[in-house]
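A protein chain is absent from this complex, but the other protein chains hold their places.
On to chain A.
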Amino acid sequence: MFDKYLIDGASVRNVGPADAPTGFAFEAKLGYYRGLVLSMIEELAVTLDGTELPREAVLFDEGLGPISLDAMETAYDRRWAFGTPATIIVNHPGGLPAGEHKLALRQKLRVSYLPFPAFNTDEKTVKAA
């Protein structure tokens, strides 16, 4: 319902030392009309230039500190609020090289009233600031 708004394309930046970035980060919103406890976010799959990056490389931070996707599965006391950006940090040695890249995000949500998981996807052409 909000797919095209998930990735904030202008927020993409490298992280770590400027001369040797350890990865990149960006702001994203949850593609759902309400907030959700983190345990029900099963997947935040990041794809860079057509290659899906390893699940272990992705960290999430809604403001309470970075957490791995595996740790999110039992984060019953943390919530991704509606319409509120959270930071997605991706460990990717070297970061994003200069120039344009295709960055995609797929969210897989466990929505209790649906018989199947909900998927949201967005892809944007981005540059690291």
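Of note:
By our rule, contacts are C-beta pairs under 8 Å (C-beta built on N, C-alpha and C of every residue); 3 or more make two chains touch, one makes a residue touch a chain; residues count from 1.
The definition used in the following text is that contacts and distances are computed from a predicted model.
Not shown: a single chain whose UniProt protein name, out of "Sugar phosphate isomerase/epimerase family protein", "Twin-arginine translocation signal domain-containing protein", "Curved DNA-binding protein" or "ABC transporter permease", is "Sugar phosphate isomerase/epimerase family protein". The hidden chain makes contact, of the residues A:12, A:40 or A:58, with A:40. When the omitted chain is restored, the residue from A:13, A:78 or A:110 that touches it is A:110. Within the complete assembly, residues 1-2, 4-5, 29, 33-35, 37, 39-40, 42, 73, 76, 79, 81-84, 110-113 of chain A touch the chain that is not shown.
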